[in-house]
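As you look at this complex, bear in mind that one protein chain is not there, while each of the others sits in place.
Here is chain A:
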Amino acid sequence: MAELHIIGQILGARGFPQNSVFCKWGIHAGGAWRLLSGSREGQTQIDAPQAGEMAYWSHPIDLHYTTKGLQGWPKLHLQVLHQDSFGRCQLYGYGYCHIPSSAGHHRLQCVTWCPEGSWQEQLTQSFVGGGPQLRSPDLIYSGADRYRLQTVAMGMVELELTVILRHFDRHGVEC
């Protein structure tokens, strides 16, 4: 009957090749977890910063979970996409991070990566945009053989999360 509140925001992103990016996010939790309220996925607006490198979204995250076990502690997965001047969207990076398990305020930085295509694809990408994407996006957090993927490091997504835990101590979990 332990409860977990995650309140915070996806602050923004930096370090991507282009600044006008947006982000699709989702939270994946194990079977023991139940969402009481809040939406577990969403999409931010597109921020095209005119000054500075960082694109700010300040997208709120507010989730209330209850759990009957510790397995499958929630993970946040992100997809950063870029919208170019033609209004076309292309993938810029995948990333995921664990929701911190200690109570309090956390500032997280989630690094992202992007699959690298063959040289033909790279060539295409540099001229007409687009890019390789994962066939099954759940690989973002369940990477079994992910090392075999040719990837490029992309930017970083900054998050500010506050975690409130409740009744975990009742079940012998010290957080």
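Some notes on this structure:
By our rule, a residue touches a chain if its C-beta (ideal position, glycine included) is under 8 Å from a C-beta of that chain, and two chains touch if they have at least 3 such contacts; residues count from 1.
The rule is short, and it goes like this: contacts and distances are computed from a predicted model.
As stated in its UniProt record, the chain not included in the shown complex is "C2 domain-containing protein", which appears among "Proteasome subunit beta", "Nicotinamide phosphoribosyltransferase", "C2 domain-containing protein" or "dihydrolipoyl dehydrogenase".
The residue from A:Cys89, A:Ala103 or A:Leu165 that touches the chain not shown here is A:Cys89.
Touching the chain that is not shown, out of A:Ser20, A:Gln133 or A:Thr162: A:Gln133 (per the contact rule at the top). Against the chain not shown here, chain A presents residues 1-2, 24-26, 28, 30-32, 34, 36-38, 41-43, 64, 66-72, 77, 79, 83-84, 86-91, 115, 117, 121, 124, 128-139, 144-146, 148-150, 152-153, 170-171.
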